[in-house]
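Single-structure report; data block below.
Note that one protein chain of the assembly has been removed; the remaining protein chains are unaltered in position.
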Amino acid sequence: MAESKPDTRRLAALASGARLSRSQVLGLVLALAGAVVLPSFISDYRAFQYTMVLIYAIAVLGLNILTGYNGQFSLGHAAFYAIGAYTAAIMMEQWGIAYYWTLPVAGIVCLVVGFLFGLPALRLEGLYLALATFALSVATPQLLKYDPISPWTGGVQGVTITKPDPPFGLQISQDRWLYYFALAVLIVMFVCAWNLLRGRTGRALKAIRDNPIAASAMGVNTALYKSLTFGVSALYTGVAGALGAIAIQFVAPDTFNFYLSVTFLVGVVIGGLASIPGAIFGGLVIVFIPNFAEQVSKAAPWAIYGVFLILFMYFMPTGIWGFIRLLYARFTRGRLATGTPRATHTETAATNAKRRNA
Amino acid sequence: MKTQQRLLVAAAAAALALGAGTAAAAKMYGPGVTDTEIKIGNTNPYSGPASAYGTIGKGIAAYFKMVNDNGGVNGRKIDFISLDDGYSPPKTVEQMRKLVEEERVLLDFQSLGTPTNTAIHKYMNAKKVPQLFVATGAGAWNDPKHFPWTMGWQPSYPGEAEIYAAYLLKNKPDAKVGILYQNDDYGKDYLNGFLKGLGKHAKKMVVAKESYEVTDPTVDSQIIKLKDSGADTFFNITTPKFAAQAIRAAYDTGWKPLQFLNNVSASIGSVLKPAGEDKSVGLITTAYIKDATDPQWNDDADMKAWNEWMDKYNPGADKTNSNYVYAYAVSYTMTEVLKRAGNDLTRKHIMYVASHLKDLKVPLLLPGITITTSPTDFAPIQCEQLAKFDGQKWVLFGDVICPK
Partner (left out) sequence: MDQFLQQTFSGLAFGGIYACVALAVVMIYQATDHLNFAQGEMAMFSTFIAYSLLHHGLPYWWAFLLALAISFVGGVLVERIVVRPVEGTGVLNEVIVFIGLLAIFNSMAGWIWDYTIKPFPSPFPKHVPFGITFVGPHEFGVIGVTLVVLAAVFLFLRLTPVGLAMRAAAQNPDSARLVGIRVGWMLALGWGLAAAIGAVAGIMVAPIVFLEPNMMQGILLYGFAGALLGGISNPVGAVVGGFVVGVLENLVGTYVPFIGSQLKLSVALVLIVTVLVFRPSGLFGYVVVKRV
């Protein structure tokens, strides 16, 4: 009876994602608790796998900020991942700096590089931006192998990294420590992203994505936002790269190729475009689907992987997180469903596609 | 009283220890070993850019199947678990950790690739798991002092390159050499070995160096450049697909240099036939394994056994693909090591056996080439022989060359 005016504001806040509903908070707490106790129940190898899930989740979130929230199509994030990884490798092995300092440095380096890349990319739309970023991906291994810089980068041989020990003499394995470290980094970065995206910045980004002309007509500095978003997106992926290097203990130039960029994109879309929890699912998908595919078919595992991708797109077009929200909305009919995120549109593509439903 | 009891216990213990000293009775098992099976792990590129080498993994699996059908090794069947790493080092790390920590294999046998094995190099040695007979010729695997658990099998790439260099210095010291190499650690390993082999003459003799990426569609442009540099000798450091392209291009552009082809791509069926046998005449390579298409081995007992194995366990497979010969020989070596370990199948003892092989004769290795290892020598095969292609087969010439 009394649910009227005061709730409008609350509903609006919930709708824009600025506040979390009670059930969302509950879900978050449960997920966090699960993540914290997980290593105690699994082997070191599994802890390593889940560490990779967390790392890829951060990278996927980075790409999601750019592609999901801001509509800029990037096929070049392997380059930023590589920059982060090599920053960590060079700092740790050549200069003997502790591993935790590598993360902020990797982040800042990638922020700058991403921003600088974002500037000329402003002129490019949709496909052409995709090509430019794709060029970045393809060029990265070659650049890393370039002879004159190989004293630092290790050239074709790459760099082996020593695994860090748990601090304060904690009696846990290195793998478990790395897991907690990655988890802590993830929580910090996800909270920052949430903060960033729920306020004016987030709205500005989405406005630019959905209708750039209207956005700039409204006074949004499109150019600045777009370049900054590139930088921030690169920062996230770079930090993930640094963590990845520490976890795997080895960086080699040929791994950071176009297919890595595609993998991130797959994580973004299947996890859930324009969603923060979707990034976690993206990480899970990247790590576990190939393994699962190999179990299904030893002979042609990538065919199974391809089939999975296609099936996901048929049955969960808004990604896993979008699907979960749909289910939740169905179960809680009548209560506010905060709406499924729209797929990324590029101006021509979306309108044409919609019109063309044969 | 007490002292007497103690003496009795000590005597009994001593007697037991002596009795347990007899080899047959003592059963010491490492992880993955039971009375009836031995678990062996492996990573191979069954997908991705290096997937052509996946036939090695298949060949090994087929060999172990034959061993198992004949009763296994000392009564134990070999459970060969081979996982796909797509030639990607992070994936190799993941798969190897799975094999070691989850599947609990006894050892890693013949994991393929240089960057992939480099990625797990430290891990395997830290965990004290044998990284045996790795499928790569990089020089880094022969370092028992720092990496006592890692051992190669095939002759090293630098060693092979030095043989070519020595040949040139002796037979064509005024040669002008152009080099095409794959821009990764395998290619660089050969390149550096070659330059080292030429020593102070390298600067004068090497007139051009061109690299290519595995993602390049073709190497025609590089060949044109090499031809234009005035080189009359060509060191071809390429993997099979690019080797075939390079051989054909070198001929078609009218260059026709004295050409050295790295052993990695010396397969007649996979490389020379596609390139064109007429265009491959005069190619020089080194060999340590018999060529299945060479008629001189038609009556060789080992080659006959190999053919039977191919017919029975790899039906329909291409017999001109030298990967199957390689797989047979290296699997024989592994089986022999396991056999000699007897009932002491701990990781430490396996490494001990592997590092104490003296003149082991392995089927399908060229006559005069045997396997020798020692605690300071983790390079099982070091000797090779030069061979020249006559349009139909590789003709061995010269002596078997062993590094000093």
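Per-chain numbering from 1; labels A and B assigned in written order.
Methods note: contacts are C-beta pairs under 8 Å (C-beta built on N, C-alpha and C of every residue); 3 or more make two chains touch, one makes a residue touch a chain.
These figures come from a predicted structure and were not determined experimentally.
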| item | value |
| --- | --- |
| Displayed chains contacted by the hidden chain, counting the whole assembly | A, B |
| Residue among A:L178, A:A193 or A:L273 that touches the chain left out of view | A:L273 |
| Selected from A:L265, A:L284 or A:I324 as touching the chain missing from the view | A:L265 |
| Absent-chain contact - pick from A:A33, A:V188 or A:I213 | A:I213 |
| For chain B, the residues touching the chain missing from this view | 47-49, 51-52, 54-55, 183, 210-213, 215-218, 220-222, 224-225, 228, 240-241, 244-245, 252-253, 269-271, 273-274, 318, 321 |
| Positions on chain A where the hidden chain makes contact | 67, 73, 120, 123-128, 130-132, 134-135, 138-139, 142-143, 145-147, 213-214, 217, 258, 262, 265-266, 268-270, 273, 299-310, 312-314, 317, 342-350, 352-358 |
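We take it that only the chains that are shown with their structure count from here on.
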| item | value |
| --- | --- |
| Approximate Å spacing (C-alpha centroids) for the pair chain A, chain B | 40 |
| In the complex, chain A residues that touch chain B | 43-46, 48-49, 52, 138, 141-142, 145, 155-158, 160, 244, 248-250, 252, 254-255, 257, 294, 298, 301-302 |
| Sites on chain B touched by chain A in the complex | 46-47, 83-84, 88-90, 93-94, 97-98, 100-102, 115, 118-119, 121-123, 183-185, 187-188, 213-215 |
